[in-house]
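Of the protein chains in this complex, one is absent; all others appear in place.
Presenting chain A:
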Amino acid sequence: MSYNATAKFLQRVLCKQPLGVRTYSVEATFPIKPIDTHKLENTPATEVQINKDDAISYYTKMQIIRRMELKADQLYKQKIIRGFCHLYDGQEACCAGIEASLTPKDDVITAYRAHGWAYIRGVPVCNILAELFGRKLGCAKGKGGSMHMYSKNFYGGNGIVGAQVPLGAGIAFAHKYRNSDTVTVACYGDGAANQGQIFESFNMSQLWKLPAIFVCENNRYGMGTSVERASASTDYFTRGDYIPGLRVDGMDVLAVREATRFAKEHAVKEGPILMELVTYRYHGHSMSDPGTSYRTRDEVKEIRQNLDPIMNFREKIISAGFVTKQDVATIDAEVKQHVENETAKALASTEPDFDQIACDIYVTDTPLSIRSCNIYNQLHHQPSV
């Protein structure tokens, strides 16, 4: 879905509400967990205000991501998705909260755990799922698969751990060069935080005062390794040393939104800032990891029960009087149907044609023939089709 299509979809959800909707409250204030800061004089707010439409929009988007990931899980088990597939369920509040404080002109780049990010940046569910299946309708024409999600102002989708972070610094440079009030968000994991490239990026960004927000999505594990086992300091928000930092409850979409608002202001005016989002992934690292050998089932269960970003937010919007339980049930049903419909669209798409193997490699006006030994097919490097 483009931004417009998402808006339309949300509007439909909103319209389906019972008539009583007009009597509901339209604005509310919630406390958020205190945000730890590093090298900052000002701090983000401890209370945030939110209006009803935004609240319902965040809820719906997070729920769509959750449903989409569960669908992917199911389709993986049915072998419709093969290969590598990293799911984002549990972390929905991170991308939803950040996006809530960005404009479409801000840029985002992330690693391979990219489905939620792709959706929140405007890629419709059907294009995400089709990419997972390796079908033409996929957002990378079915040529990449799970890690390969891209759209306007969303630079992917990067398989090499940590490699996206210096790219983020470069993209931020473009914002500074154009003198626009926009920023680049470069996300990485707690495991990736130990790659040397990250520190190279910090240094360049501070040296050149780039409008970059470095976001460490700390979901407590890098594959099977817990943060304590991999990092000499697990205070990821301080690891930019000379770069100011925030540590934020990544399970609360409102806390993430507020922190991002603050960070964006800082990044545009002063330069880079680091944001650690404390979150959790419900699934294993990828579909080939059951995620049970290095953490207990109780740990996962406890977080699901107490810290779930969607469940907790649902309670908030009900208690604020934005929606009734009935409304929420309606939204959930709509979301479920939406994901089903999008799945059907994706499944109806076919695999990329054979000559796609040779497209999108070089820009070339005259097709270059591709070297290999295959008498059945003559191939040419072609411009993008």
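As a working rule, contacts are C-beta pairs under 8 Å (C-beta built on N, C-alpha and C of every residue); 3 or more make two chains touch, one makes a residue touch a chain; residues count from 1.
FYI, contacts and distances are computed from a predicted model.
S.K.: Name the absent chain as its UniProt record does, using one of the following: "2-oxoisovalerate dehydrogenase subunit beta, mitochondrial", "DNA primase", "Casein kinase II, regulatory subunit" or "E2 ubiquitin-conjugating enzyme".
M.R.: "2-oxoisovalerate dehydrogenase subunit beta, mitochondrial"
S.K.: Sort through A:S201, A:S231, A:T260 or A:T343 and give me the one touching the missing partner chain.
M.R.: A:S231
S.K.: Quick one: which of A:K39, A:R82 or A:K336 touches the chain that's been left out?
M.R.: Answering carefully, the residue with contact to the hidden chain is A:R82.
S.K.: For chain A, which residues reach the chain that was dropped from this view?
M.R.: Counting over the whole complex, chain A touches the hidden chain at residues 79, 82-84, 134, 142-145, 147-148, 159-163, 191-192, 194-197, 222-225, 229-231, 293-294, 351-352, 354, 356-358, 361, 370-375, 377, 379.
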